[in-house]
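Notes to accompany the following structure.
All protein chains of the complex are present and in place, except for one that has been dropped.
The letters A and B name the chains in turn, as written, and every chain counts its residues from 1.
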Amino acid sequence: MKKLFRKNDLIVIAVILAAALVLLIPNLSKKQSLTATVYADGEIVKIINLDEVKESYTFSPKDGTEICVENGAIYFTSAVCRDKLCVKSGKLYKNGQTAACLPERIVISISSGENSPDMLTY
Amino acid sequence: MIMKEKRNITRRVALVGVMGALALALSYLETLIPAFPGFPPGAKPGFSNIVTMFLASCSGVGDAFFVTLIKALFAGITRGFTAMLMSGAGGALSTAAACILLRSRKNSLGYIGIGIICAVCHNIGQLITACLISGTPSLIWGYGPLLLLFAVITGFITGTVLKVIMPYLGRITDIKK
Partner (left out) sequence: MKSDNKETGLKANIKAIIAVSVCAAIIIGICAFDFIRSRTEYSCNDIAMNTVISIKLYGSDGQATAESVKSEIHDIEKNLLSRYEDGSDVNRINTSDGKAVAVSPEVASIISDAIDVCVDSNGVFDITVGKITELWGFGSDKQRVPSAEEIDTCLPFVGSKKLKLTDNTVQLGKNQAVDLGAVGKGAACDIVRTQLEQTKTDSAVISVGGSLLLFGKRDFSIGIVNPDNDRDYMGTLKISDTCVSTSGNYEQFFEQNGKKYHHILNASTGYPAESRLKSVTVVCKSGVISDALSTACYIMGYNDASLALLKKYDAEAVFITNDKIVRCTDGIKDSFELSDTSFIMS
């Protein structure tokens, strides 16, 4: 007569739960392109795909403020503010990171392309 | 000899008939359970699988598949073509697993393990069918983890129920399992 429960049953359960977890992985690490959005005075002035940057370059969203763009990262290099917290924020390279020069109202924000729409309607 | 065979055949037909009706009744009761949010509609606990598992172990493989077929047809008549395919695929996989596991002499798995495997097979069959029908393979990632988890729970229940009622059912078929 078969028993109700055997040790092998635990193996079965473990395998299935492991499979369930494995299936969750694609949901978490979808390949996305790193995008940096630069705002000045609340308006977007530049959207940069950091993965596609071939050569580093700098630009000035406002006089006195300089931002450097390289492959996979973006950061303030100089600013006219007093405390230079923006420059001190260092390189931004991950989803969700932000750096801001508050007195100048300049913000750099990183987002992954996951949320970019397939198509725009206008 | 002939009398015995005839009586056996009659018994078998009666058994399959009763079991089939029971399976349909359980199927129908399950559809009354409101669809759980987050689960694909049509993914039900699968209590009717207790019937197919019983037939797989105590009667013939053919009988078990016959009831599976009836369940699928019933689903088709009452809930539509999609439901028939889902029930058919899930049932076929689950019954096949039940046949293999319950008819083997080895005792490596308990009823709970077997119940879980059958439930998992049932859900996998349904999931694959849903993907093919809707043309969206992404359903696997979307519903897969949830259905597997669900199957562990329902398999646990059906396996336990089967073990509990097996001594009584065994008497119907004169088989000690």
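Definition applied: contacts are C-beta pairs under 8 Å (C-beta built on N, C-alpha and C of every residue); 3 or more make two chains touch, one makes a residue touch a chain.
What you see is a predicted model; the values in this text were computed from it and never measured.
**Student:** Kindly state which of the options B:Leu69, B:Cys131 or B:Leu149 is in contact with the chain not pictured.
**Tutor:** Of the listed residues, the one touching the omitted chain is B:Cys131.
**Student:** Looking at B:Ala96, B:Ile112 or B:Leu146, which residue reaches the missing chain?
**Tutor:** B:Ala96
**Student:** In the complete complex, which positions of subunit A touch the hidden chain?
**Tutor:** Against the left-out chain, subunit A lists 42-44, 47, 115-122.
Going forward, only the chains that are shown with their structure count from here on.
**Student:** Which whole number of Å gives the spacing of the CA centres of subunit A and subunit B?
**Tutor:** 47
**Student:** In the complex of these two chains, what residues of subunit A are touching subunit B?
**Tutor:** Residues 1-6, 8-9, 12-13, 16-17, 19-21, 23-24, 26-27.
**Student:** Inside the complex, what are the residues of subunit B that reach subunit A?
**Tutor:** Where subunit B meets subunit A, its residues are 102, 107-114, 116-117, 120, 140-141, 144-146, 148-149, 151-152, 159-160, 163, 176-177.
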